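Left out: one protein chain. Kept in place: all the others.
By written order: A and B. Residues from 1 in each chain.
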Amino acid sequence: MFKYISNRLLASVPIVLFVAVFVFLLSHLAPGDPAALIAGENATPEQISLIRDRLHLDEPLVTQFGYWFSDVLRFDLGNSIFSERPVTELIAARLEPTLVLTTLTIFMTIFLAVPAGVIAAWKVNSTSDRSIMILSVLGFSVPAFLIGYANMYVFALKLGWFPVQGYSALSDGVFGTLRSVALPAFTITLVFWALVARITRAAMIEILQEGYTRTARAKGLSEGKVLFVHALKNAGVPISTVIGVGIAILISGVVVTESVFNIPGIGRLVVDAITQRDFPVVQGTMIFFSVVLIVVNLLVDLSYVLFDPRIRY
Amino acid sequence: MFFYIKRSLCAAVLGATLVAPVAHADTTLRYMGLSKLDMLDPIWTTNYGVRDHGYLIYDTLFAQDVDGNVKPQMIDSWSVSDDQMIYTFSLREGLSFHDGAPVTSKDVIASLGRWMQKDTFGVEIKNRLASMDAVDDTTFTLSLTEPFGLVLEALGKTASNVPFIMPARIASGSVDDQISDPIGSGPFMFVMDDWQPGVKAVYEKFDGYVPRDEPPSGLAGGKVAMVDRIERVFFPDDITAVNALATGEIDYIPQFQPDLIPILEGASDVVVKPHNPLGQTIQIIPNFLQPPTNDVRIRQAMQLALGQEDYMTAILGSYDELYSYCPSIFMCGTALENDANSERQMSQDVEAAKALLAEAGYDGTPITLLHATDVSDQRTGGSVTAQRLREAGFVVDDVVSDWATVAQRRANKAPIAEGGWNVFQTGWDGMALQSPLTNVYVTGACDDAWYGWNCSETLQQLKQDFIKATSDAERKAIGEAMQQEAYEIVSVIMMGQYTQASAWSANLDGMSQATITTNLWGVSKAD
Partner (left out) sequence: MADFRKFLREFTDGRVEKAAVLILFAALLISVIAPLIYHSYSDINPLERMQAPSVDHLFGTDHLGRDVFERTMVGTRNSLIIGFSVAIVTTIIGCVLGLVSGFISFGDKIIMRLMDGFMAIPNVLLAIALVALMGSSLLTIIIAISVPEIPRMARIVRSVVVSLKEMPFIDAAVTMGTPQWKILLRHLLPNTVGALSVQATATCASAIMTEAILSFLGAGTPPNIPSWGGIIAESRVFFQIAPWTIGFPGLMLSLLVLSVNVLGDRLREVLDPRVARRRA
């Protein structure tokens, strides 16, 4: 097990390296001059060129990469060229809202999608199966930002149950935090649950046909117990896989809802950094995301052991 | 732990109306920042969002009142020698920085010195500067090598970069390094620990501030902090901010799209008013260096093809009280407002444009239009420009990109094939355009001019005349002559003067004089 984990981590080093080089090139080769944005719309060319010098922007790319990468090797992702704050500090400050938002989304999704998938599989090809499946695709077919605005309109403006926008930090009380991320999390859930519901359904259909569920039924176990204990346990593997794969979808949902609901999370940090060419922040956050994705996938693989005793690493 | 989250989650999902107490004191004023605040140095950048931040935490020697007159602010008294070469200033009593240190002549001299290296108006003083000397702790002199009639205008300027006064230990650093310690002597203090770059900036009332006795007027007069805490929050989406104001989550939106006004009309406790009366303009800038816009007749044809009405209605819709068609290159409502040579500028005449194009022998060389689509005004304005130019017979290459790319490309003097351009849109505001020393369209400085590189010896001469001018009547006449020439060579096409809608919660008092976004002194908030 330990060997497996260390091997996996070792194998991901070249991946992170690749991401580092690729993102560096991507951001530096893109047209657009951060110095012009720092200096402001009404700045003079002289003011801009002073800033360019200061940021070493006119030096060869290789040299610039050298500066940056030697820092990265020391776990220093550099400083934002706008606020001059360390990128690690910026990420840390934005981490909490995004983490809370994604965690809540995953919980909501599981509570909504897994039962729906199980019911659909249990009554496969029935009307309820069809309607659950079509309903789940519906969330997939409306742009997330529109779902967000609709939720804001109904639940925040008309009903007044939740705040329109903003994030209340955990240190100011857990309840306030949950209230502030409830609508954005619900919005992403509406998009995300389709995926989980369908995989759950597919996995359950397979499992319900297998020998041991039939045995369990024959032994006189109630239908509910068969479904939720025996069958669902075996469906854990495909479901956690889809959560691993779905993290990417989740992140795109997070980027959008953070804008709609004005949540100061990492998604907005990256998008802002790209639009204003804040190179160190773009590079740092992309590396951060790649590490997160790698770790999540590793955790997902490890969770197979939990769900399926036959799997050993 | 797991169970706990589940329970709270269910509560949240069901939309429990057990409203958690909102943790803020009553005198916290939350408002929407017009831009992200991710830099702190108002001398390092011309970004208006940073300037607005500067006005909260710094003080200035002079300031403009609501009518545009320069009034002393930190200065108690001042005098000029008879030969107009030596200015003597003395500071008001009791001024101190947020760290407790008193404001001294040394601080002022260091701050002005740093500002002069960077600011275009400041450079004019620097070029004529003999020395700045501290006479004592609160008195200092500024000696010139030749008379310069606009010293006070420069010290009281409101367009970026504003000569804010900082402690000498901070201001004596290199102008090429951004300051990292935002300590000023203004009515509010910056709370560094609560700053989230790009998201939120927090200010607290500075108890040690000694305001002037006069009532506040524009940026002049007594700047009394009447709320304990100000939170400036950036909203990526206007509609989120408007809805947040409707539900009372924020107190003030300095500017938003007037199309969204109907959302607030239902809310009884919200006041909607036009913003800053001087407002903004939209400007179309032709490139003097590259064909076909290097031909003055082509530029004049563009002047004829474009009309202010298109831009104003496209951006502001039916809210016509928010905009006006203004013929003046110095904007309307300013001292130098005039309508010299504005016939072409103010008329939209497709046929005349076509005729002029034919006369110029326009051969269909495409006009390369830089069109930023991630900035709302430019996205809209670019579409208008492209369409109207095409209708007048131009071939338009509508180059769409994000603003970061436009900001870089507009600096390129090279031919189109090497990344150059013909036309782009920008928006200097009235604060900058009102004076020939900050209005980049009347410099005529050719290679040294702002983007577009407008070029005219007449304009260069007029600028020198303006600096030497001694009376208002003389300045006004020079202003007219400048506009005459600038509109003749078409250094800019002015596309109308407008102001956005502004809205605040009805329990705010003293908002009427808030002409500049962060002019939040003198504003109080009732329970």
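To be clear about the criterion, a contact is a pair of C-beta atoms (placed from the backbone, for glycine too) under 8 Å apart; a residue touches a chain by one contact, two chains touch by 3 or more.
Computed from a predicted model, the values in this text were never measured in an experiment.
Every visible chain touched by the undisplayed chain in the complete complex is listed here: A, B. In the complete complex, the residue from A:9, A:61, A:92 or A:137 that touches the missing chain is A:137.
Only one of B:314, B:352 or B:446 touches the chain withheld from this view, namely B:314. Residues of chain B in contact with the chain left out of this view: 237-239, 257, 259-260, 262-263, 309-310, 313-314, 317-318, 371, 373-374, 379-380, 382-384, 386-387, 398-402, 404-405. Residues 12, 14-16, 18-19, 22-23, 26-27, 29-32, 124-125, 130, 133-134, 137-138, 140-146, 149, 153, 205-206, 209, 248-249, 251-252, 255-256, 259, 270-271, 274-275, 277, 282, 286, 289-290, 293-294 are the ones on chain A that touch the missing chain.
Everything below uses one rule, namely that only the chains that are shown with their structure count from here on.
Note for the complex: chain A touches chain B at residues 30-34, 36-45, 47-48, 50-51, 53-54, 80, 82-85, 90, 93-94, 103-104, 107-108, 111, 149, 152, 155-157, 159-166, 168, 172-176, 178-179, 182, 186, 259-262, 264, 268-269, 272, 275-277.
In the complex of the two chains, the chain B residues touching chain A come out as 5-6, 8-9, 11-13, 15-17, 20, 22-23, 36, 38-40, 44-48, 50, 118, 120, 159-160, 175-178, 180, 196-200, 233, 235-237, 239-241, 243-244, 246-247, 249, 374, 401-405, 407-409, 411, 426-428, 432, 440, 450-451.
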